[in-house]
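Up next, subunit A:
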Amino acid sequence: MTKSEYAAARIEEISGTNPYRCMKCGKCSASCPTFSEMDIKPHQFVSYVLHDDVEALAASKSLWKCLGCFACVERCPRDVKPGRIIDAARQLVLRQRGNSYLSADEISKMEADLPPQLLVSAFRRW
Partner candidate 1 sequence: MQIDHKEEFRPKIVAFCCNWCSYAGADLAGSSRLSYPADVKIIRVPCSCRVNPMFLLRAFERGADGVILCGCHPGDCHYSTGNYYTRRRMTLLFSLLEFIGVERERVRVEWVSAAEGAKLSETMNDFVKTVGALGRNIRLGDLRCRN
Partner candidate 2 sequence: MKFSYYPGCTLKNKARALDQYARACAGVLNIELEEPDNWQCCGGVYPLGRDETAKKLSAVRALQETKEKEQALVTLCSACHHVLKRVNDDMRHVPEIRDKANRYLELEPPYQGETKVLHFLEVLRDVVGFETLRKKVTHPLTGRRIGAYYGCLLLRPGKILQFDDPENPKILEDFIRAIGAEPVIYPYRNECCGAYLSLKDPALPAAMCEKIKGSAAGFGADLLVTSCPLCMYNLNRSETKDTLPVYYFTELLAEALGVKEDPAVSEKQEEGNP
């Protein structure tokens, strides 16, 4: 198993979704509220996993644009759950790299009245 094959298998494992079930209907991309911010679009996530191109997926901006709003998960007619795939890719990156997309230093520069829920959620995801 090559490194990228292993990474793709890990994504399937962490996300618990079966990318082979996807029929490329695009309902995820049609539902995604941050579609325009993403370089790799939700319906393309599965292709990257199926073609073992996790490196590109891991380098993608999309990892940090997904809101976890589950619109794609709710509406996917094939039960593929693209939101889980992108989260698994993000996990792979975070676990290997150790540091975060969001640094605590950035917070200190922000307004003071941030609700704890926002900070907790952001640090959990990023």
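If you want to know what made the cut, all candidates are chains of the complex that A comes from, given by their letters.
The definition used in the following text is that a contact is a pair of C-beta atoms (placed from the backbone, for glycine too) under 8 Å apart; a residue touches a chain by one contact, two chains touch by 3 or more; residues count from 1.
Values in this document were obtained by computation on a predicted structure and should not be read as measured data.
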| item | value |
| --- | --- |
| Of the listed candidates 1 or 2, the one touching subunit A in this complex | 2 |
| Partner candidate 2, residues of subunit A touching it in the complex | 13-16, 33-34, 37, 64-65, 67-71, 73-74, 83-84, 87-88, 91, 101-102, 106-107, 110, 113-122, 124-126 |
